[in-house]
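Note sheet for the following structure.
Missing here is one protein chain; the remaining ones are kept as they sit in the complex.
In order of appearance the chains are A and B, and numbering begins at 1 in each one.
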Amino acid sequence: MRMNRRRSRVASVVAGVGIVAVLVAGCSRGGAEPDGDGGAATASPGITDTTITLGMTTPLSGGTAGPGTCTVAGLEAYFGSVNAAGGIEFGDGKTRTVEIKALDDEYDPQKAKANYDQLKGSVFAMTAGLGTPTNRAWREAAIADEVPQVLIQTGDPLFSNTQESPWQLGFVPAYQNEGEAFGELLAGAGGEHKVAILSQNDDYGEGYVEGFKSAIEGADNIEIVKELTYEATDTAVDAQLTELAASDADVLFNAMSITPLVISSLQKMQEIGWLPSLFLPSNTSSPGAILEPGGAAALPAVYTVSFAKTPQSPAYAEDEDVVTFLSDLAEYADYPDVPAFPHCMWSYMIGATLEQVFTKMTEPTREDFMAQLRTISDFEAPLMLPGTSVDTTEDDQPAVSTVQVIKYNGKGYEPVDSWDE
Amino acid sequence: MSTFLQLMIDGLSTGSIYAALALSIVLVHQATGLINFAQGGMAVLSAYIAWVIYGLGAPLIVAILAAVIVSFFLGALIERYLVRRFERGDPDTAVVVTIGLLTLITGICAWFWTYNNQLFPSLFPLDTVQIAGAVISVRSLGTIVVIVAIMVLLQALFVGTKLGLALRAVAIDPSSAALSGVPVGRNLMIGWGLAASLGAIAGVLVAPQLTLTPGMMDSALVYALAAVILGGLTSPIGVVVAAWLIGILENLAAVYVPFIGHDLKIAVPFVLVFVVLLVRPQGLFGRKSVVRV
Partner (left out) sequence: MTATNSFSTAPASPWRARLERPWVRWGLVALVVVLAIVVPLLLPEFANQTLARIGVFSVAVLGLNVVMGYAGQISLGQIFFVGLGAYVTAYGYNAGWNIVIVFVLACLIPAVVGMVVALAAARLGGLAIAMVTIALPIIGVPLAKRFSEVTGGSQGTSARFSAAPEWSGLYDDQWQLYLVILIGGATFMLTRNLVRGKYGRAFAIVKGNESVAASMGVSPYRYKVLAFTIASLIGGVSGFLYMVVIQYTSPETLNFGHSIELLASMVIGGAGSIIGSLIGGAWYVLVPQVTNIIDPNLTTVLQGAILLIVLFFLPNGFVSLPRLLRRIGRRDAPQRSAAEVPQHIEE
């Protein structure tokens, strides 16, 4: 046994010397490094003369898989129809078709980063992914590798700050923007109002509440009487609603992104006989999927914000944009149902916005792409509500920053400018 | 006072959702000695089957009954061809097999019916009933009643019937049971089949509120496990009482103990389980098991 110990010591010493020697020598590996592009003229990865490849890491399984699948479907629908028409003519004169590589990250930041590592060498840009922690996980790596992480579906304002995130840009309005829009509407109301707040316990809910509070600051007629949270994994929010109802508020600000919880909230409020006016966020306000099953017509008023036409609204049943959108979804994205999540529409708009950028690109490089990305203004993407548009020129704002407050009219939504008494 | 009562009733209602799943887990454990992590997933699959049949035009009750029957056979088949191989071996491996089964079933549901939230019709009308100033929906009341009925039936099954005795014998000591003439394989299959049917009922009871989606029962699973451990793995009454306790205490703690709030109220069931087990290791209603060294 002593002999073995001596041999193990010898082996360790040899190994140690070996490691140090190698490290000091600092040998590099042979072959090309997939490290962005060299000069301004050499093309970035993921783009050839005939195709451009976009990458996505988004949740396709687990609790957020419903919206996640929509993020892919919308993009595939848009570019499917564009490819079928022959492709996009870029600013450098070449016509290219768009390919999409999407990977499932199961809403796990670690897997999102792994997906990014896997894709970055073979895609031109990463886009349209859903989720704040999952996008944050590889944000710094994308900055270091100079890979665009653009038009992503999170309302986290960090991604739109050009100083902090030079290679990123959010698409959907910041959660704060949406909360602010509600707050402004309420602050402009005539009488006194007591507000109860129920928010999701994460950056989504916090952002909404922050924006709302900043908009009603200084408005003497508005008072927040109770503020509660819930977890995205809760099976019910009955207890919270019971507690909020006891506060006698006449307005409920419900920053909730979980469909079944919104439905059961609507039902519960009617059960306990508390009928406040209601604010809902843009992604959980679908008339067909949420308001009708919940019986929202019993409430005095239901408001939400939006920048996209909702296909379920009867008002848009004949709308040209919507009809094209639904047929593209069915034909190119294998998505035959009417979407219950707005992310399908948002991804479709992202596709249209990207097309705008592509038509302006004169060089097949990521640098040029980012430069052109920030020059879009007043672009009315298909499915956008009148009065809203894509504007990427404002520092610190995502691609869509204007939202419209809309009110439920029993069947669908219509825009409002002020709080109806 | 009425808030307090309302919270208690809300807790009973939420607790019934956990209880529904917990009863199936108890049944599988009594019949085969395994903790089946896939019980919730199987319940979801059963609910989807009922939904599909209902969508084809059948009346709701018929769809549910059909799903219950189909689930029985599904459960029996799963036991025979998948789980049987692992029952005698390392219990950790058996648990991981049920985890794999849960993943597979969730994935199959997602494949066929997507992750979109589907609306499931309710057996009960959308009315409410007033009890001493607090309000409870007919749906919750109906769920509670059904759960109690199942609980009583299960208790009677285990204690009073030959089948129940046979099931327990097979789970505790298969070789002795076989020597006594009990058809081991068949009873194992019956155990899983019954649990699956029970799960189907649980699934269709909660689906109207939770909306039908492949991961519908995932959050309830952890609470159901807590209820099972708290109430005692051998007692249907125990797990239902435990599940109700968990639902009620959670709500009360969230509202009346500001430090806990609604985000940490999930700690309440676990603290409860811990405290109870310190005093009574077999759970509130469980039977002490003695193992010969």
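As a working rule, contacts are C-beta pairs under 8 Å (C-beta built on N, C-alpha and C of every residue); 3 or more make two chains touch, one makes a residue touch a chain.
Computed from a prediction, not measured in an experiment: that's the story for all the values here.
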Omitted-chain contact residue, chosen from A:L103, A:L198 or A:V400: A:L103
Omitted-chain contact residue, chosen from B:V62, B:V96, B:A156 or B:I172: B:V96
Touching residues (missing chain, whole complex) on chain B: 37, 82, 85-86, 89-90, 92-93, 95-97, 99-108, 110-111, 222, 225-226, 229, 233, 263-264, 266-267, 270, 273-274, 277-278, 281, 293
Residues in chain A touching the chain absent from view: 3-4, 7-8, 11, 14-15, 18-19, 22-23, 26-31, 33-34, 60-62, 69, 102-104, 106-111, 113-115, 117-118, 121, 132-134, 136-141, 156, 158, 201-203, 206, 231
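Note that in this section only the chains that are shown with their structure count from here on.
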Centroid distance [mean C-alpha coordinates] between chain B and chain A, Å: 36
Residue ranges of chain A in contact with chain B within the complex: 61-63, 65-66, 68-69, 201, 228-231, 233-236, 238-240, 242-243, 246, 259-260, 263-264, 267, 271-273, 289, 293, 295, 337, 340-341
Partner chain A, residues of chain B touching it in the complex: 3, 6-7, 10-11, 13-14, 17, 107, 110, 114-117, 119, 126, 128, 135-137, 209-211, 213, 215, 218-220, 223, 250-251, 254-255, 261-263, 266
